[in-house]
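All protein chains of the complex are present and in place, except for one that has been dropped.
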Amino acid sequence: MGKNVLKRIDLIFKHEDDCKEILQKTLNRSNDELINELIGSGLKGRGGAGFPTGLKWKLTREAAGDKKYVICNADEGEPGTFKDREILSTVPHKVLTGMAVCGRIIGATEGFIYLRGEYRYLTQTLQPEIDKFHKICDEVGLDFRVKIFLGYGAYICGEESALFESMEGKRGEPRNKPPFPTEFGYLGQPTVINNVETLAHTWTIFKYGAKKFRDLGVQDSRGSKLFSISGDTPIPGIYELELGMTVEEFVEDFGDGDTKAVQVGGASGFCVPRKKFRDIAIGYQGKLTGISLPTGGSMMLFNSSRSMYNVLHNYLEFFCEESCGQCTPCRVGTQQLLHGIRAVKRGEKPASYLDTLFALSETMKATSKCGLGQSVANSFQSIVENFREEMIY
Amino acid sequence: MSNTVNLTINGLEVTVPKGTTVQQAAELLGIKVPVLCYHKDLCIAGNCRVCVVEQVGSKRLLASCATPVHEGMEILTNSLAVRNARKHIIELLLSEHNADCTKCYRNGNCELQELAAEYKITNQNLIDLAQSRAYTIDAFSPSILKDDSRCIRCQRCVRTCDELQSVGALAVAHKGDHMKISTFFNKTISEVVCTNCGQCVIHCPTGALIEKNYIEEVWAAIADPSKHVVVQTAPAVRVGLGEELDLKPGERVTGKMVAALRRLGFNSVLDTDFTADLTIIEEGTELLHRLKKNLVDKDEKYKLPMTTSCSPGWVKFFEHVYPDMLLHMSTCKSPQQMFGALAKTFYAKKIGVDPQNIVSVSIMPCTAKKFEANRPEMRDSGYKDVDYVLTTRELAIMIKQAGIEFSDLPEEK
Partner (left out) sequence: MTVIQERVKELVAKYGRSRENLLPILQGVADSERYVSEYSMQVIAEEMGLSAADVYGTATFYSFMEITPRGKYIIRLCKTITCFMKGKNQILLALEDALKIKLGETTPDRMFTLLETNCLGWCHKAPAMLINDDVHVDLTPEKVHEIIRSYKQKANN
C-alpha cells in the first residue's frame, strides 16, 4: 500500500455550489486584472502541451477578428487519461465558468465543448448543466452560449488545429502552423482552445486568487495537476497532486512493490525505467533539478511481469491507426517502426536495425507536421533505450 | 510596420514582401528546394515534408513551402540535418511505393524517381511495405488509369479535381495506414463524376494517375496490311509536340509532325482543322435556326442561349451538374467525331476502301477525347467513328520508339 509520500490536493473536485456568485464576482473585475491574475498564477495548459494560459487568453484578446471563439478540448484520447471525463461528470460548472469568463475577456459570445464520441453518454448530464448555466449567464447579464460538438472516433482531433478542421465539417487533418489558433482558429477566427482541466483550474484561481494556486508546485511548474493512474497499481484512479514530485516518490505511493517502469504522458509520453525514478520529476520543462517531463497526467505503471515489447507494440499500433495520414514521416514512419520492431523480435532483422529505427524516429520528431508524429519518438526511444534486451529476445 | 521582410538563406541575404514563403524566397536567390506536394497551380498542402529546411537555433525542421518568412530568419537549405531528414523522407516514400521503375509508364519522367536519383538512394534500408498491400489498379476508364501502388499521397490530384476543376471526383479517404486517395466508395473512375479531363494526370508527380495509352493498338493497326490507317491531328498538338521532343516549348512544328506521322506508317495524314470548319458551319446553322424558332416563332422548345464546346470533359461536366439545362447545348458533334464519321463514309468512298478496313486514329491534347471516342452514340458511320485517340505524349513516345530524329525532319504537308 502507498506510503502517502505525496500530498493529496482537493481543489478541482471540491463540491462548490456558488457558480452564479463566483461568475458575478469575476465579471465585476476588469479584463486586464483577470489576465494578470491568470498570468501571475503560472497556470500552464493541462492537456499536455503546457502553454501558459494567461498568455494565450491575452494574445487572443489582442488579435484582430470580428467573431472570436472559446473552445473546450474534451477530446481526451491519450491512452491512460480519464480525468477530463470525471471533471465533466462531476464539476462541469467550473469548466463552463472558465469558458464564460474567457469569452468576456476576449470578446467571444459562443463557446463549444468538443466532446469525444467515446464520451457521448456524458451529454445526458452535461446538457442539463449547460442549460442551467445559460440561465445563470442571463441572470448576470452575460451574453455567452455553449454548445456541445460531438467527435466521432479520432484521437488526432485532440490536436487543436485538427479539432478546428473537424468542427468545420472536414477530415481532422492538422493545419500548417503558423498561423496559430490565437490568430487563426475555428473558422479562421481568433480562438482560445483549452483543455477541460485547465479551464477547471481557472475557477480555482478566480475564486481563491492566484496565490493559492501558485503556492503549490515548484519553480516553473505551479499548481496542482490531476493524474490518471492505472496499470499495475493497487489504487488506480484519479488523484490531484502537486506538480514537481519525482517518479520515485510517485512509485512509493502508487506502485505495487515491483514497479519496473512508469509511462508518463501516455503513448506520446516517456517511459521511465526503475533506475531513473530518482532523477526524473513530473512538471513542465524549466529550471527544475534533473529532467522534468511535461504531461497530460496519464501515468501507467508496469511491473516486472510485463513485456515492454508488448507495450511498445501496442503504442505503435495505436499510432499507425490514429495518424491522420497526411504527412510522410508520420504515416509511413509509424508503420516502419511497428514492422521494424516485429522484424527484430522475429530475427528477420539484426538487433542493429534498432539503431536505424532510432535515427528514423529522430527524423519523425524533426519533420512531422503535428505533435502526433513528433511525439512517437518519445515512447519509442525511451522504451528501446531502456529495455533493449526485451526488443530482441 | 514594414511590408518587407529581411532574412538570410544559406548565408545570403534577401528582402521579400511579407507573406512570401521560405521556398519562394529561396527561389529568388536561385536556391532550389525540392518539393513533391507543392504545385504552383494549387493551394499549399505542406504534407510530403520533402521541402523541409533548417532554421538556425531550432531542432525542428520546417516545411519551406508552407512557412511564411519572418524578420531575421536564418535558414539553411542544405545542412547535414536537412540532407539526412530529406533522405529519410524519400526512403519512407519509396518503402510504401511500387518502386519497380523499369515497368512503370512514367519511367524517366517521374518526380519521385528524380529525387531518389538526386539523393542517391542506393540502399533499401527500410522494410518494403508495398509488397504486403493489396494495391489495386483501376483500368476501367477509357481515359485514365489509376495505380494505387505508385501513389505517394501528395493529394495534388484531389486538390486539382476539387479546386481547379470543381468536379470533386477524388478525395482522401480513411486515416492512418489505411489512408488513400479514393473515389466515392472507391468505385472505378468510370463510375463516378470524373469528366476525364486528365488534369489529375498532368499534376500527378508519379505514375499513380496516367493516361490510358493505345500505343500498341495503333502499332498493330499500322502493321496490319489489310488496314488503312487514317490519322487526324488537333491544332494544339502541333504546338505541344515539340516540347516533348526536346524542341523549344511553344514552337509550332506542324511540318515535322506531318513528316513523322508518314514515317510512322499512317496511310492518310489529315487535319482536324477541316472538320473544325465543318463544325463551325453546322453550329452556325443551328444557332440561326434556334434564333428564328425561339425569337421569331416563339417556340419554347428551342432554348437560348446556346452553348457549344468541343471539349468532352465540359460536356460530361454539364451532363452531371446541369442536367436540366441540356437542351441549351448545341447538338453538333466535336470536330474529332465529325471527322471520324466522315472518314468511314465519305472519305472511304473517295479513296475506294471498304470502311470496315479503315482504322481511324486521332491525336489530341486531351484525355477526355478518349472518352468521347468511346461514347456509345458515336457510331454514325455504322462503325466506331474514332477507333483510338492518342495524346501528344503518346505520339512523342511512338516517334521515339520508331527511332525518328524529330528535329532533323523536313517540313511536309
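Letters are used for the chains, namely A and B, taken in the order the chains are written, and counting of residues starts over at 1 for each.
Here is the rule we go by: a contact is a pair of C-beta atoms (placed from the backbone, for glycine too) under 8 Å apart; a residue touches a chain by one contact, two chains touch by 3 or more.
Fair warning: this is a prediction, and the values are worked out from it, not measured in the lab.
Participant: Thinking of the whole complex, not just what is shown, which of A:19, A:280, A:311 or A:372 touches the missing chain?
Facilitator: A:311
Participant: Pick out which of B:167, B:253 or B:358 touches the chain that's been left out of the picture.
Facilitator: The one listed residue touching the chain not shown is B:167.
Participant: Which residue numbers on subunit A touch the omitted chain?
Facilitator: The missing chain touches subunit A at positions 76-82, 84-85, 117-121, 149-155, 166-172, 187, 228-232, 236-238, 267, 300, 302, 306, 310-311, 314-315, 318, 321-322, 324.
Participant: Mind pulling the subunit B residues that touch the left-out chain?
Facilitator: Output for subunit B: 162, 167-175, 182-185, 192-193.
Please note the rule applied: only the chains that are shown with their structure count from here on.
Participant: How many Å are there between the centre of subunit A and the centre of subunit B, using C-alpha atoms for each centre?
Facilitator: Centres of subunit A and subunit B (C-alpha means) sit 46 Å apart.
Participant: Taking the touch rule as given, give the residues of subunit A at its contact with subunit B in the complex, in rising order.
Facilitator: Result: residues 154, 156, 171, 176, 178, 319-329, 331-336, 339-340, 343, 349, 356, 359-360, 363, 365-369, 374 of subunit A touch subunit B.
Participant: Within the complex, which stretch of subunit B touches subunit A?
Facilitator: Going by the criterion above, the answer is residues 44-50, 52, 59-61, 63, 66-68, 81, 84-85, 88-89, 92-93, 95-96, 125-127, 129, 152-153, 155, 172, 174-179.
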